[in-house]
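Missing here: one protein chain of the complex. Every other protein chain is in place.
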Amino acid sequence: MGRFILTRLWQTLITLLLLTVLIFILARLTGDPTPLVMPSEATDADRNFFRQQYGLDRPIHEQYVIFLRNALRGDFGISFRYREPAFGLVIAAIGPTLQLAGVSMLVAMMLGLPLGIVAALRPGSWIAAAVRAYASLGQAIPTFWSGLMLILFLSITLPIFPSSGYGGPENFVLPAVTLGFYASASIAMLTWANMTEALRSDFVQMERVLGIPPRLIVLKHALRNASLPIVTYLGLQFGLLLGGAVVTERVFAWPGVGQMLVDAILNRDYPVVQAAVMMTAVLFMMINLMVDLLYAVLDPRVSRS
Amino acid sequence: MSATSEGSGLGPFRRRFTWGRGGRPPIVATTICVILVIAALAGRNFITLAPDEVDFTAILTPPVWIEGGSWEHLLGTDQLGRDMLSRLVAGARISLLTACAAVIAGGTIGIALGLTAGYLGGLAEAVIMRVVDAFLALPFILMALAFVAALGTGVGNIIIVMVLTNWARYARLVRSEVVLIKQRDFVLLARVAGLNRRAIALRHILPNVLTSILVLAILDVGRAIILESSLSFLGLGIQPPDVSWGLTLAEGRTYMTVAWWLTLWPGVAIVLAVMSFNAVGEWLKARFDPRGQL
């Protein structure tokens, strides 16, 4: 087990290094930040000074080395747009995003897991049909549309929840439901598929024949067998919520890292792009690592292989 | 596909797991899918009005059954007087094309690499999985935005962006399944029987991972359509003069309270398409799922 963890840590580090190259190139693909940072009145000298100041006039490999060296010390440079350390900006934005992702994940699991299990237990019933319809709808409705609908009905027509912004627990309701509904659909489908498979397995069939109470079969054995892909998927889903909540963050003016990233890309703010991606990536990989460890606990064969 | 031949022996479970009664295919969903595919492939031959024909005298005409509507524009017109029906038909082409192309290309790459990694193990696995991890850790929107910002917003670029963002998920899922399956008795038996590695991977392991892949791929078609519309929402999806459902929905959304038909029709098209593909996919899955024989 110890060796397994070490291997995974080592792998994570290599992935991170790979990621720095990827993100460094991606950021620079988007184009020159100078016209966006400097007003049209700026002279050529001003523009050149800006490029020098941020090292953009150096050869690209040199820029990368400087970036990597500083990043290792936790220094991601100064935002072109806000002239503040990019790291601080991202740290400030990552809190709201994590909170929203966490609450949404909770909503999604509370909706998705039971629906998936129930549907698997009663194939062909109206419940299964309803769950299928729910999952299809959840996957089919774009989040910006459902978000706007929620605002329309639950904060304009019926002023129950605030339409946007970040602050108290009431601010979480609409964005978390928007995101949670979307994520719950795929969780329900996956739970359903894996539960069905687990229920069909020789092992569960055998238990059924042996007369072990169905509730025990479902909860102890089938669920455990089905949980492996589900856990993987939950990890992935959480990562998607981290990076993919961009649209929801925009609709609800959520000051999270997703919105910051979009702004940063549109503004060619390389330091913020790099810092934001590295931070979400590190978080995401930590989650992945935990998923893998859980995997190992749930299925001992993995760590042996 | 090799899975097809193995799925011919149908057990009692299949009946219980299908959408239509008695194992019949889901007629409605299939019909919708066929219509959509026809619309996507040959739709331009059926519509009389060009989807980008601007008419300033017919701006925001409501659908025909509403007061002020006209038979010329069955589903109404948009903010520039363009015919909504024509735009929906034209939009089907790009929306479905981008989605399917992205899923097929991304899925193929992902399966190939996932299978290789899971079955071969060792250095190949290490390399592939590190790249997979790196891609998975990159937020989708970053890659999409960065590429769009760098390359521009053509249909081809949108497909490339989608493939770049989805292949890694297939690879990861396939690999995780393969790691489990290759410990199973029948694989071990095949190995003992002296089958070569490629044969084992393709004939014995691949069919067994297809269930999960199919679920993921089916949901992915819908996901790709939604992603395209989300990019459009951020202003970086398909761009005029091309037409897609996502673009129509995103451009119409500011008119939501003035002219509901601008958002309702593309919205309905997206929801119907995704739901139909899901239903058909689920049915296919039940029919050809090799483990459905148990």
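In order of appearance the chains are A and B, and numbering begins at 1 in each one.
Everything that follows uses one rule, which is that contacts are C-beta pairs under 8 Å (C-beta built on N, C-alpha and C of every residue); 3 or more make two chains touch, one makes a residue touch a chain.
Throughout what follows, contacts and distances are computed from a predicted model.
Its UniProt record calls the unshown chain "ABC transporter substrate-binding protein", which is the correct pick from "Sarcosine oxidase subunit gamma", "SCP-2 sterol transfer family protein", "Beta-ketoacyl-[acyl-carrier-protein] synthase III" or "ABC transporter substrate-binding protein".
Contacts of the undisplayed chain with visible chains (whole complex): A, B. Contact with the chain not shown here comes from a single listed residue; of A:Val21, A:Leu36 or A:Ala133, that residue is A:Leu36. Considering the whole complex, the residue from A:Arg8, A:Arg28, A:Arg132 or A:Arg268 that touches the absent chain is A:Arg268. Touch with the chain that is not drawn comes from one residue among A:Leu18, A:Ile127, A:Ala253 or A:Val282, which is A:Ala253. Only one residue from A:Thr7, A:Gln53 or A:Ser125 touches the chain missing from this view: A:Gln53. Where chain B meets the missing chain, the touching residues are 52-54, 56, 59, 79-81, 148-149, 152-153, 234-236, 239-241, 251, 253-258.
Taking the complete complex into account, residues 30-33, 35-43, 46, 49, 53, 70, 73-78, 81-85, 87-89, 91-93, 95, 148, 151, 155-156, 159, 162-166, 250-253, 255, 259-260, 263, 266-268 of chain A touch the chain not shown.
Operating definition for what follows: only the chains that are shown with their structure count from here on.
In whole angstrom, the spacing between the mean C-alpha positions of chain A and chain B is 20. Chain A makes touch with chain B in their complex at residues 11-12, 14-15, 18-19, 22-23, 26-27, 29-31, 123-124, 132-133, 135-137, 139-145, 148, 152, 186, 189-190, 193, 196-197, 200-202, 205, 228-229, 232, 236, 239-240, 242-244, 246-247, 250, 258, 261-262, 265-266, 268, 273, 277, 280-281, 284-285, 288, 295, 299, 301-302, 305.
Put simply, chain B touches chain A in their complex at residues 13, 15-17, 19, 121, 126, 129-131, 133-143, 145-147, 149-150, 169, 172-173, 176-177, 179-180, 183, 211-212, 215, 219, 222-223, 226, 229-230, 233-234, 246, 249-250, 253, 256, 263, 267, 270-271, 273-275, 278-279, 282, 291-292, 294.
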